[in-house]
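Before anything else, here's the structure in question.
Only one protein chain is missing; all other protein chains are in place.
What follows is subunit A.
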Amino acid sequence: ADAEETLKRIEGHKGVIGTIIVNSEGLPIRTTLDNSTTSLYARLLRSFTTLARSAVRDVDPQNDLTFVRIRSKKQEILVAPENNFLLIVIQNPSE
């Protein structure tokens, strides 16, 4: 129930284009986008986040990745990593 609420709230924010939840193996659990896009994002961002996390932890083992923001010309991809899951949100930044 809480999970549902959280998700709904996020999806309802201004500028949010889509939301994807990915598990530790790269499998999209929940998505608001179409299948092909979802699997694309899931696969790519999974490896990206893993790389980012290992980079942060290599520099300082006490450190950990909290958030990843990729800003591109057309939109911003926000990735919130957790031990097992990944929450990906694609948002159109306010101009």
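Everything below uses one rule, namely that a residue touches a chain if its C-beta (ideal position, glycine included) is under 8 Å from a C-beta of that chain, and two chains touch if they have at least 3 such contacts; residues count from 1.
Definition applied: contacts and distances are computed from a predicted model.
**Student:** Mind telling me which option in "Dynein, axonemal, intermediate chain 2b", "Ribonuclease P protein subunit p20", "AP complex subunit sigma" or "Nuclear transcription factor Y subunit beta" is what UniProt lists for the chain we can't see?
**Tutor:** "Dynein, axonemal, intermediate chain 2b"
**Student:** Take the complete complex as the reference. Which residues in subunit A touch the chain that isn't displayed?
**Tutor:** Residues of subunit A in touch with the missing chain: 2-3, 6-7, 9-10, 13-16, 21, 23, 25-27, 29-30, 39, 43, 66-67, 69, 71, 76, 78, 80, 82-85, 87, 89, 91, 93-95.
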